[in-house]
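As you look at this complex, bear in mind that one protein chain is not there, while each of the others sits in place.
Chain nomenclature is as follows: A and B, assigned in order of appearance, with residue numbering initiated at 1 for each chain independently.
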Amino acid sequence: MKSANSQQRSPFLTGYAVLVFGFIYLPIVVLIVYSFNRDGVGGFPPRHFTLGWYRLLFNDAAIWDSVINSLLVAAASVALSLTLGLLAALALDRATFPGKALFRRLVLLPLILPGIITGLSLLMFAVFAGMQLSLLTVFLGHGTALISVATTELFAGLQKLDRAQEEASLDLGATPWQTFWRVTLPNLKLSLIAAGLLIFTLSMDEIAVTFFLIGRDNTLPLEIWGRLRRGITPEINAISTLIFAVSVALIVIWYRLRARTIGTQAQEFLERP
Amino acid sequence: MSAGAISPRFATPPNAALLEVRGVAKSFGAAKVLKNISLQIASGEFLTLLGESGSGKTTLLRLIAGFEQPTSGEIWMSNERLDTLPPYRRRVNTVFQNYALFPHLNVRENVAYGLRVKSTPKGEITGRVEEALRMVKMAQFVDVRPATLSGGQQQRIALARALINRPQLLLLDEPLSALDANLRKQMQSELKALQREIGIAFLFVTHDQDEAMALSDRIALLRNGALEQIASPREIYARPATAYTAEFIGQTNLLRGEINNGVARCGSLQWRTPEAPGAAVFSLRPEAIRIANASLQLPDAVRFRGIILQQVYSGASELLEIDCGSNQTLRARIPASGPLSGEHDFVFSASDAVPVFESPSAHWERATHHEPR
Partner (left out) sequence: MYSRLYKAVIAAPPLLWVCLFLLLPYALMFAHSFWLVRDGFLVHQWNLQNYRALFTNPLYFQVFLRTARIAASVTLCSVLLGYPLAYYLSFHAGPRKELLYQLVIVPLWVSYLVRGYAWKTILGSDGVLNGFLRYLHITHEPVSFFLYSPFAVVLMLTHIYTPFVFLPIYAALEHIPRPLVEASQDLGADRRATFLRVILPLSTPGLLAGATFAFVLSLGDFLAPLLVGGPSATMIANIVQSLFGAAYDWPLGAAISVCILLITVSLLFTTERLEKRWSFK
C-alpha cells in the first residue's frame, strides 16, 4: 500500500538537514574549487581559473610511483581479503566449531579498532618474524584488516542465498565442490564485486595501518602525507580532487551493484497489496 | 435499462449520522484511488467496507483515520469538520492489519498508551486498563511483551488499546486476515458481540464477503474507487444493484438478453417482466433454481430443460452445472439428493431473476471470471 507521508514538513528540520549536508560537503567543494585556483589554496574568493596544478601533478613522477604502489597493494589486498573473507563467511554461515564466536569477533575486530592498534601489532609481528618493512608488510596489513569487510559483505550475501538451490544441485547429482562453483559462487557474484570495490577503495585510502608498516616505497596516501608535513601546495588539491572523483565513480558503481542484489527483494516488497 | 451510468442504491442509516463522507476523492499522483465517495455512518452502526485489493477501501479508512488527506471533498464527524484535523486529535481509533503493537512496551503499557499520552492520572489508567483487557478477555496477560503472544492474542490487545480511548468510531483494517480459518470465525462472533455490547460505531474493512455478510449492519461495496452499492447484507444479497455486486457477493447466474413487449428473453429462457424494453441483465441465484416436479408450485414459474454437466457435492447441498442449450450454462444449488445425470426439467420463479445494471467497465472485466467467494 503506497502511502504518501502526509506529515507536515517541519521547516526547521528541513533547514537543519540542509545545514548538515552543507557541513558534510563544504570541505570537498572547497577542495575542488581551489584546485583550479591560480593563487593556490587560501584567501577568498578564488579567482583565476587554471589547470596549472593538474599539469604540475601529471609531471610529478613520485606521485605516480606511489599511485602504482597503491594499486599493487590494493589489488593484492582485494585478492587476499576476498578469498579469506569468502571462506570465513562460509564458515560462519555453515559450520559450527569450538571457538566460533571468538573467531567471529576476531575477524571483525580490525573493523572497529583504531588503525594504530592493528598497525602496531603487525609491526611487532614483522619485526618478530624478521621481515623488512616494505610493500609486502603493507599488503599484509591491508589484507588482514580488510578481511573483516569482505566477511561482512559476503556473509550478508550468503544469508540472502536460497539454500534450496544448493540442495537441488546436490539432489541432481553434483558434488559439493561442483555445487560451490556452479551454484553458490555465481549467486555471490554481485556481493563479491561489491565487496571487492569496497576493499579496493579502502586500501587505496588506508593510512593509519600503513603508517607503521611502510618501507621505502610509499603508497599514495603516505606520499601525500609526507608532502603535507612539509607544507601545503595546491598540487595536493589537484590530486585530492582526482581521488575524490575516482572514489565517487567507484562508489556509485558499488551502490548500483548493491541495489541490484537487493533489487528483486525490494521489488517484491513494494508489490505486496 | 442501459449499460450506462450506475445508480447504486444507497440505503440510509437507521440512526443519526455520526460520520459523513462528502464527495471525497483521493489521488496518488496520477492514480485515482477514490472517486467521489459519499456515505454516512450512524452511531452504533457496524458498517463494512468491502472490496477487492485496489478498490480503495483501505485508502478510505486511512482518510478517516487521518493518515492521508483527501484530494477533494470533506469528512465530517458529529457536525464538525474532521479531515482538517491531524490523527491525534480525532475521536477515532484504529485497529491495524498487523496490529502494530509497540514492541518495546509490554501489554499494559501498550494498552495504556493513549491514556498516558493525554496525561491521564495513574490511578485511573490502572483501572481502565484492567477494564479494557477484561473486555477482550486478556486480563491475565498484563506484563508480557507482545512478541510472546499469538496472532489472535495480539489482535485482542490491539483492540483493547484502541477501545480504551472511548472513540466515537473504531476503524478496523482487515484485522482478521492474518488469522487461520477457525480462529477467524471465533473472532468474528466475539467482535460482533463486543460491538453490540459497547455500542460504538465500527468501520470494518475486508475483502472477504462472508465476513462482511456475517458482521455488518450495512455493507458498502467499493469497486475501483467508487461506491457500487451500500445496503444491509440481506438487501445486498437479494437485490444486488449491479452485475458486479451480484457476482462479488455470493454466487449467481448472470442472464443477459433482451426485453421486448414485456417479455424477457435470455438464451432459451423467457418470462414476463414489467421492466422497460431493451438490453437487460438479470441475476439469478443458484439456490433459486430447483428440479421441477409435479408437487412443486412456484409463482411465475419459468421452466427449462437442461443436461447436467457437472455435480459438485458439498455436504448439505449440491452445485449443478446445467447445459440449457444455445450456449447457455446455468448453475443450480439444490439440497443434497444423491448422484444425478442426464436431462432434467428445472424451474425458477421469475421474481428471483433480479434485474441488475451492467457497470460501464464491465466488458473489460467479463474476461476475468470472478470466482464466487
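To be clear about the criterion, a residue touches a chain if its C-beta (ideal position, glycine included) is under 8 Å from a C-beta of that chain, and two chains touch if they have at least 3 such contacts.
Since this is a predicted model, take the numbers as computed values, not measurements.
The missing chain, though absent from the display, is touched by one residue of B:Ala100, B:Ile198 or B:Ala238; that residue is B:Ala100. If you put the hidden chain back, the residue from A:Val20, A:Leu51, A:Ile68 or A:Leu185 that touches it is A:Val20.
Listed residues B:Pro70, B:Gly114, B:Gly250 or B:Pro355: the one in touch with the omitted chain is B:Gly114.
Across A:Ser77, A:Thr144, A:Ser191 or A:Asn218, the residue that sits in touch with the chain not pictured is A:Thr144. Along chain A, the points of touch with the absent chain fall at residues 3-5, 7, 9-10, 13-14, 16-17, 20-21, 23-28, 30-31, 34, 41-45, 83-85, 87-88, 90-91, 94-95, 97, 103, 106-107, 109-110, 112-117, 120-125, 128, 140, 144, 147, 151, 166-167, 170, 176, 201, 204-205, 207-208, 211-212, 221, 224-225, 228, 232, 236-237, 240, 243-244, 247-248, 250-252, 255.
Mapped onto chain B, contacts with the missing chain fall at residues 65-67, 86-89, 92-94, 96-98, 100-104, 113-114, 117-118, 145, 147, 161-162, 165.
To be clear about the criterion, only the chains that are shown with their structure count from here on.
Our note on geometry: chain A versus chain B, Cα centroid distance of 56 Å, whole angstroms.
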